[in-house]
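A single protein chain has been omitted; all remaining protein chains appear in their positions.
Coming up: chain A.
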Amino acid sequence: MVAVVAMFLGWYFVYIGLSAFARDFMARPVIGNINVALVFGVLQFVSTFLLAWYYSRYSRTWLDPLSAQLRTEAEWRQAEYERAAAEHRRTQVPGQAQRIARSQGRGERRLDPQWWGEKS
């Protein structure tokens, strides 16, 4: 990710730097009236399109499945927790579950369903 950012920002600033300091080079004609500056400018467009396409393909094949897997895992864990909590409520004296939760206090934070952003 950092490499990608460095690459396109670097290429952009190479182009900007050439525009500012290497005017003779940029003015060199390529075909007819089309010069190096125009070709490089259009290449910036091409590289932007290519990078956007490449990044999207990369996320589709690598990042999306990974995030989907994490999400299912988290949802499964939450469902598991709720099942256990329901089981607990069913077998315990009313009010005891809350008392236990309170007494365990902040140590239980990670298993708290709140952690996944569930409204109570």
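By definition in this document, a contact is a pair of C-beta atoms (placed from the backbone, for glycine too) under 8 Å apart; a residue touches a chain by one contact, two chains touch by 3 or more; residues count from 1.
Just so it is clear, contacts and distances are computed from a predicted model.
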Hidden chain of the complex, named as in its UniProt record, picked from "Dimethylsulfoxide reductase subunit B", "Cation acetate symporter", "Solute-binding protein family 5 domain-containing protein" or "ABC transporter permease": "Cation acetate symporter"
Where the missing chain touches chain A, by residue: 1, 4-5, 8-9, 12-13, 15-17, 19-21, 23, 26-27, 31-35, 37-38, 41-42, 44-45, 48-49, 51-53, 55-56, 59, 63-64, 67-68, 70-71, 74-75, 109, 112, 114-120
